[in-house]
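Not every chain is included here, but those present sit where they belong.
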Amino acid sequence: MDANSALDILWILIAGILVFFMQAGFALVEAGFTRAKNVGNIIMKNFMDFALGSLLFWIVGYSIMYGGEGAFFGAFDLFYNVEGDMHNLFFQTVFAATAATIVSGAMAERTKFSTYLVFSVVITAVIYPISGHWVWGGGWLSTMETPFHDFAGSTVVHSVGGWAALAGAWTIGPRLGKYNGKTNAIPGHNMVLGALGVFILWLGWFGFNPGSQLAISGDNANAVAGIVITTNLAAAAGALVTMFVTWFRYGKPDLSMTLNGALAGLVAITAGCAVVSPGGAAIIGAVAGVLVVFSIEFIDKKLKVDDPVGAISVHGVCGAFGTLMVGFFALPDAIGEGISGVFYGGGFSSVISQLIGIVSVGAWAFVGGLILFQVLKATMGLRVSEQEEREGLDIHEHGQSSYN
Amino acid sequence: MKKIEAIIRLTQYESVKKALEEQDITFFSYFDVRGVGTAREGHLYRGTVYDTSIIERRLISIIVRDENLEKTVQALMSAARTGEIGDGRIFVSTVEETYRIRTGESGPETLYIK
């Protein structure tokens, strides 16, 4: 193997290792934004998402997603083991585990552990790899005339998680005491954990987006560097703008929301990070930083869907938004010969493709999630008992409190 | 003997402690309680104001001989006062007996607060 090929594999592995660490970031954000009595439970869910995901994606998921060229489905080969492709298996595994993890946050503090495990299996082994195949595995969305473009997974990963989270949070209903006539705040128990989690996620995103170039040799090096910059600027803009929005709206800059703002920027730039300019990235991040605040409020206060960590807004809404923005901000010929974003005179063909992708993948994830959660609710039961919820999932589901 | 329980603002604790020391009251116990009352702190979390009436306060408990009651209450009162709503309250009740664990002695004369 020549140096360039080894270099590419090295980069994919390092990027994958960074993305792996995002699991810790998600666990900390979800732990910090919820109450102390449920913290061991939420960590256990995150931990199991990754353990299950690693095994399932190897056993079957990778093959479904990348194993063949069908329009809707790859292939069904068990126990993937192809010499020379293990770096790709790893990189795709850590991506797959992310989608499930998003959902645990939105359903935190009330979901039965055993039922959650079943959900986690289905999303990682079925829901995610199928829609992922459509976009990245050679499926129908990638073969449209103007292909749907989602570079690193605003839609493929984050929206899938976000819409499944919406299905789950809506099905399970709000936490006790969240809505009684009015909407109550249930403050997270530890903002330091939340902030550390966001720092770790931001770090991991430097593997998530730039790693999705899947190479760094030759001209890829500059492409990767460009993606690092767009990723970073969108996150920074998201955080900054969200801070000011909360400051204007609430009178004071809200830390937990600002943390969400950085994530909103990161999720939004994920689709277009390779095809927009630094300026475009900053704008996309900034708008996501506005959007996330109103979306969280809307979901919380209008829809009355209780999402303790804001996962639906951050991953679902901002993921869809960012994917759509590709159609507006894509630099000329960046997506493909003759395709440019609206702002570069490219017309709406790309916007339409993006919409098709957003809606079809979104519908798949939401409806699939909804059916799954309704079935689980009717069979195993989705929610812990009222007493368990009041006294904490840690004591009841795991027999032990996390802080002693 | 009297037990004086004063519920004060956390932020007045240091000056209360000093005022008590000046009266030679150097033995007491305290712990933090939450007071429910009219003073309110407006908290905000992710855009939802949770206008709570629950306030962190410190409860100071001092057992004194009857003759020291007055000066202790006065010291507490002046040092804990800011004049704003939420300054707190003092309650006085009777204690019948006390023991010094180290020596097993009992009676008001074993109180360090002479």
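When the chains are written out, they are named A and B in that same order, and each has its own residue count from 1.
As a working rule, a residue touches a chain if its C-beta (ideal position, glycine included) is under 8 Å from a C-beta of that chain, and two chains touch if they have at least 3 such contacts.
Note that the coordinates shown come from a computational prediction; the quantities given were computed from them, not determined experimentally.
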Whole-assembly formula, with each chain kind represented once in the display: A x3, B x3
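Convention: only the chains that are shown with their structure count from here on.
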Distance between the centres, which are taken as Cα means, of chain B and chain A, whole angstrom: 51
Chain A to chain B touching residues, read off their complex: 183-188, 246, 249-252, 254, 256-257, 293, 296-297, 300-301, 310
Complex interface listing, chain B residues touching chain A: 43-50
